[in-house]
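The structure is given below, and queries will be raised subsequently.
One chain of protein is taken out of this complex; the other chains stay put.
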Amino acid sequence: MQEKLQTPVIIVNFKTYSEATGRNAVELAKKAEKVSNETKVSIIVAPQFADISAVAEAVKIPVFAQHIDSIRPGSYTGHVLADSVKEAGAKGTLINHSEKQLKLSEIDEIIGITREKGLASVVCANNPNISVAAAALKPDIIAIEPPELIGTGIPVSKAKPEVVTNTIKRVREVNPKVTILCGAGISHGEDVAVALKLGTQGVLVASGVVKAKDPYKILREFAEATKT
Amino acid sequence: MQEKLQTPVIIVNFKTYSEATGRNAVELAKKAEKVSNETKVSIIVAPQFADISAVAEAVKIPVFAQHIDSIRPGSYTGHVLADSVKEAGAKGTLINHSEKQLKLSEIDEIIGITREKGLASVVCANNPNISVAAAALKPDIIAIEPPELIGTGIPVSKAKPEVVTNTIKRVREVNPKVTILCGAGISHGEDVAVALKLGTQGVLVASGVVKAKDPYKILREFAEATKT
Amino acid sequence: MQEKLQTPVIIVNFKTYSEATGRNAVELAKKAEKVSNETKVSIIVAPQFADISAVAEAVKIPVFAQHIDSIRPGSYTGHVLADSVKEAGAKGTLINHSEKQLKLSEIDEIIGITREKGLASVVCANNPNISVAAAALKPDIIAIEPPELIGTGIPVSKAKPEVVTNTIKRVREVNPKVTILCGAGISHGEDVAVALKLGTQGVLVASGVVKAKDPYKILREFAEATKT
Partner (left out) sequence: MQEKLQTPVIIVNFKTYSEATGRNAVELAKKAEKVSNETKVSIIVAPQFADISAVAEAVKIPVFAQHIDSIRPGSYTGHVLADSVKEAGAKGTLINHSEKQLKLSEIDEIIGITREKGLASVVCANNPNISVAAAALKPDIIAIEPPELIGTGIPVSKAKPEVVTNTIKRVREVNPKVTILCGAGISHGEDVAVALKLGTQGVLVASGVVKAKDPYKILREFAEATKT
């Protein structure tokens, strides 16, 4: 990312939830922006590809893609080009989410592309070994998300605090500068506070916000929790 | 597609070419719309996911996606949801392009999803056998594109006319209603005219238009050729 | 396959079950051969790649691979070459099993390779549309296996008899010669008898035999049932 990322940060992954598709994506992004403005906490939203431009026009907080392909401009029907999401307004991208896992060489190539294009790179990783491997590829951000906790409401920071601390320690040996987030199961402000206390610089959330009865309220709770 | 597709039809696949990304996608789509308005020939444009909404706002001709995934709303980070491209303005989608080949079962599922959502389905096929197989899955349109000719400037309708006629005959036995297009290597109006004379109802083009010095001029030539 | 396939036929897919790996694969194949010899019913076994040669040396009934890749000899580390499984003793191969689904174009290419090499081709299909599509590619055998029934003990021939009869009817319109099997959930002799009465020429079985307490006994029951 061209500007430095402000931490702590909350990234909201919209996935392909109905509650975050099309007009709903724009509405949800506006709520995230409102919380960010009110709390001065950095919040990033990651809508679907086809929603990036509408979301980026509607809000001033950073918009990330959920994925890009390891391609350059050319004959790649149906692929996701970095230039395309960037021109639509994206400032970065998730890479290797557990629902969109990539080959090791693709992750490396995509990080190279993001660097060239001035996009922020957030590589998702499932366990300490994979986090260290991902950190060796020099992305801007790593997000630790044990897939068995995704969508469960059990926060990684509580269920597996040792995963978080162990990972931070080992990642720092390989890459002292990378920003480290944790995700999976974050559903209360307290989970966010614990995640930061364990040494992360933010969280990657999805259903906990997108599928909440009142996404504004829960996101506000998360943002406030980063200050405790 | 909810309305009946008007034939002959020219589908312009924007791929991930720089000349058809972002603002360039909108400009190119406007040229296609101009040709369609002037000639009354049906033209469809297929830009990248992130460009669908801007293109669909800028033009009145139909906009198709280049691909959608075989998913329903849910936890599918980085995937392409039918609802998302539809809400962005897409009226249909390419499926199984030779640059984005899919599993047989995925093609079947995606066609089912397009039918539910009122989107037109264009299944790309490489040879007669595969075209018959694709036709058995009951899409709206089949596009025959031998991959060895893509981007060569040698039109399938000339290099392999027997591929086209053979395919049409066999496809009709399995599926009398499907619209049949041909693609790959179409670069002159004459190629389009030959394709129609062989019995197809239109063409799927990409580099021949997108990378032309004057895309308006060549597309106009293609459109006029459908009338000869 | 060079010799004509004798029907009715029972194909036993060993999958990667422990009960059918290594020496266990050889033992199980010998039981299948015993049943085939005693009942004069055609039985084919499909062990893992690394077990093909030992099984083919141990028994005289046909041995099939569970998959081959769409490749010719060359630089394809870690792939499965038709020539390799053939020289090890395989007489045919499963293709596109629901646990090893393939791209449409790969299925087409693999069928072409089996034809060249004199191997029998068994394409697995999940539903009537896909079965018709598969039949259009001209394999020797089609096996209809709704994935939601695999391993459940509920036979497709009972739970969804209309799937079987509908498929047979539609497949015959496209390909009058293909051998049609059904699979998924076959666990009693009666299931086999029903499958044949519905018009199939055999069954594809796996856990019903491999994980049975007495594989010989159940396979014998299946074989006898083909005669009723």
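When the chains are written out, they are named A, B and C in that same order, and each has its own residue count from 1.
Convention: a contact is a pair of C-beta atoms (placed from the backbone, for glycine too) under 8 Å apart; a residue touches a chain by one contact, two chains touch by 3 or more.
Remember, it's a predicted structure, so these values are computed and weren't measured experimentally.
Visitor: Could you tell me which shown chains are touched by the chain that is not displayed?
Guide: Displayed chains contacted by the hidden chain, ordered by label: A, C.
Visitor: Which candidate, A:V85, A:A134, A:L204 or A:L219, sits in contact with the chain we can't see?
Guide: In the complete complex, the chain left out is touched by residue A:A134.
Visitor: Going by the touch rule given at the top, which residues of subunit A touch the chain that is not shown?
Guide: Touch set of subunit A with respect to the missing chain: 96, 98, 101-108, 125-127, 129-130, 132-138, 173-174.
Visitor: Identify the residues of subunit C touching the omitted chain, counting contacts across the whole complex.
Guide: 13, 15-18, 21-23, 48-54, 65-67, 71, 73-81, 83-85, 87-88, 90, 94, 97-100, 150-151, 206-207
The rule is short, and it goes like this: only the chains that are shown with their structure count from here on.
Visitor: According to the touch definition, list the chains common to the neighbour sets of subunit A and subunit B.
Guide: Common neighbours, subunit A/subunit B: none found.
Visitor: If I count C-beta pairs in contact for every pair of chains, which pair wins?
Guide: A-B
Visitor: Can you identify the chain nearest the overall CA centroid, using each chain's own CA centroid?
Guide: Taking the mean of C-alpha atoms per chain, the most central one is B.
Visitor: Where the CA atoms of subunit A average out and where those of subunit C average out, how many Å apart are those spots?
Guide: 45
Visitor: Among the residues of subunit C, pick out those that touch two or more other chains and give their numbers.
Guide: Not one residue in subunit C touches at least two other chains.
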